[in-house]
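Left out: one protein chain. Kept in place: all the others.
== chain A ==
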Amino acid sequence: MDKKSHKFISAFRLNKKTAPYYFMLPVLLIFAIFMVYPIINSLILSFNKFEFGEFHFVGFNNYKLLLHDPIFKAALINTFIYLIIQVPIMIFFALLLANTLNQNSLKCKTFFRISIFMPSITSLVAYSLVFMLLLNTEYGLVNYILKLFHIPAVDWLNKPTSARISIIIAVCWRWTGYNMIILLAGLKQIPANLYEACAIDGANRFQTFFKVTIPILKPIILFCTITSTIGTLQLFDESYILTQGGPDNATITISHYLYNSGFKYVKFGYASAISYVLVIIIAILSFIQFKVGDEK
């Protein structure tokens, strides 16, 4: 008996065999309770309706309602407009900046790099408020400058198209530097002798860039595109602060609508259904991007 219990205790002693379990334990507990459980729970809730403080099973009803929900449709369209316009513009500029900063002979590189990266460290709320001031229709600096050039003032945040443009500008401002840093890291890994070889072969800058740099950088560009896509699909703060999703839901994002459904109108089941649509969209887009990236 004594021997047995001794054996039992020694099985739990910290040694080479048990150590990884002890090291993983806190993280596993937290992942199980605050990640895995909510992910599954959310899926279950998406088939339920929250009414009078209780959940009732309603099958696919939430998803069916989503199909015919004009605000959800608007949110979907807005998010895709941001995605299609903002991500390519941002990746293009990030690539251009990274390539420019990768020239060895350039001076003040650190200064440029830090300054251009700076927007991505600010709190989203703080920068959204600054953009609100900049884009103020009557008193904003942007319209003031436009007036100096005799260009009529733009009602930035209160007209559908210009409100969307405002959000795209704000998001580009914040994230271009971030992607630039990642791309720059990729550029630094390209061996210098490859460029020397190109120079010997007489390739010009454009040829080198498109024939050597871009193909080698492809996995990193893909990484940036995927993370930016996921980020854009989860856009919330800008729409919440800058435009409140308006005018007339012209700028509302999927995440913003999810927030409104769940925490403004307390439709927990409906909000969960929206979140799962988001998961599906992210999964599909990531899959497509990986496939496209794998070709060639």
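The rule is short, and it goes like this: a contact is a pair of C-beta atoms (placed from the backbone, for glycine too) under 8 Å apart; a residue touches a chain by one contact, two chains touch by 3 or more; residues count from 1.
What we mean here is this: contacts and distances are computed from a predicted model.
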Out of "HprK-related kinase A", "Sugar ABC transporter ATP-binding protein", "Murein hydrolase regulator LrgA" or "Putative circularly permuted ATP-grasp superfamily protein", what name does the UniProt record list for the absent chain? "Sugar ABC transporter ATP-binding protein"
Which one touches the absent chain: A:Ile84, A:Ala126 or A:Ala197? A:Ala126
Per the touch definition above, residue among A:Met24, A:Leu194 or A:Ile214 touching the missing chain: A:Met24
Who touches the missing chain here, A:Pro38, A:Gly59 or A:Pro215? A:Pro38
Residues on chain A that touch the omitted chain in the whole complex? 14-17, 19-24, 26-28, 30-31, 33-39, 41-42, 45, 93, 96-97, 100-101, 103, 105-106, 111-119, 121-127, 129-134, 136, 138-139, 141, 144, 173, 177-178, 181-182, 184-186, 189, 205, 219-220, 223-224, 230, 233-234, 236-237, 240-241, 255, 258-259, 262-263, 268, 271-272, 275-276, 278-279, 282-283, 286
